[in-house]
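Heads up: the structure comes next, in structure tokens.
Yeah, one chain of the complex is gone here, protein chain that is, but the others are all in their spots.
The block that comes next holds chain A.
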Amino acid sequence: MSWLNRVRNSLPFGSKRETSDHLWTKCPNCSQMIFSKEYEENLYVCPRCDYHGRIGADARLNQLLDAGYDLLAQPVVKEDPLKFRDSKRYTDRLKQARAKSAHNDAFSVGAGTIEGRKAVVGVQDFMFMAGSMGMAVGEAFCQGAERALRDRSAYIVVTAAGGARMQEGILSLMQMPKATVMTRRLREAGLPYIVVLSDPTTGGVTASYAMLGDVQIAEPGALIGFAGQRVIQETIREQLPDGFQRAEYLHKHGMVDRVVHRKDLRSELATILDYLQPAHAA
């Protein structure tokens, strides 16, 4: 951000943070300066190049659910069970992430309706420690599924994650089977489970609940994969193909049902819910 912000920040009114963060946004893809209000109204999609920006949990829930939805309480889990410390303490990293977020961890759940159809929506927030899956994320995912089971409604999950949360070691890995227990229970109960893959969804998250949807939707341009691109390149020492691990690439290879523009997502989900009515009574 350039002279504009320098000038803006030197103005005596308003906090610096507000002016630089909120008035203008630079598109990470085409570098266009967008009036933030316009960007927000466009669902954080660049009006010039259609780049789908990363969005937080609340913004996503507000986009998808009808107003007045019920935000589930964040689960309480064991914190820092390994007393993990790399260059920083894990507890300090958590504190930092929480200071920047309205939530306690990277997965939030809203229960309500989508254009009048009953649904529970879970959202993974990439802005919170890269959306990484630890015990809090796994537990919140499961509580969302439990709510759907109780309400006999569909469970829709919007994924975004760099992978598992390394600071929780093996306990983060164990969230893969843990979440999968719940996707199985949804299926046994005859309830639909729908996944929306957003940018980026990789690692252990992709290799568990993010790929087990009855219907798999991806946002345009989203990076979706199991292994990281650098790891693949180091292993095979070949050039990666154009568009590799992007939503459109996955669609071409039969890994997702649809690539859906964010402006159409809400109505598409509503249509899918019309077709996937809960199969039988509990």
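Observations on the model:
As a working rule, a contact is a pair of C-beta atoms (placed from the backbone, for glycine too) under 8 Å apart; a residue touches a chain by one contact, two chains touch by 3 or more; residues count from 1.
Just so we're on the same page, contacts and distances are computed from a predicted model.
A chain of the complex is left out here; the name its UniProt entry carries, from "ABC transporter domain-containing protein", "Dimethyl sulfoxide reductase anchor subunit", "Acetyl-coenzyme A carboxylase carboxyl transferase subunit alpha" or "TolB protein", is "Acetyl-coenzyme A carboxylase carboxyl transferase subunit alpha".
For the options A:M211, A:A247 or A:I272, the residue in contact with the chain missing from this view is A:M211.
Listed by residue number, the positions of chain A touching the unshown chain are 76-78, 81-82, 84-87, 135-136, 138-139, 142, 164, 166-178, 180-181, 183-185, 203-204, 206-212, 225-228, 231-232, 235-236, 238, 240-241, 244-245, 253-255.
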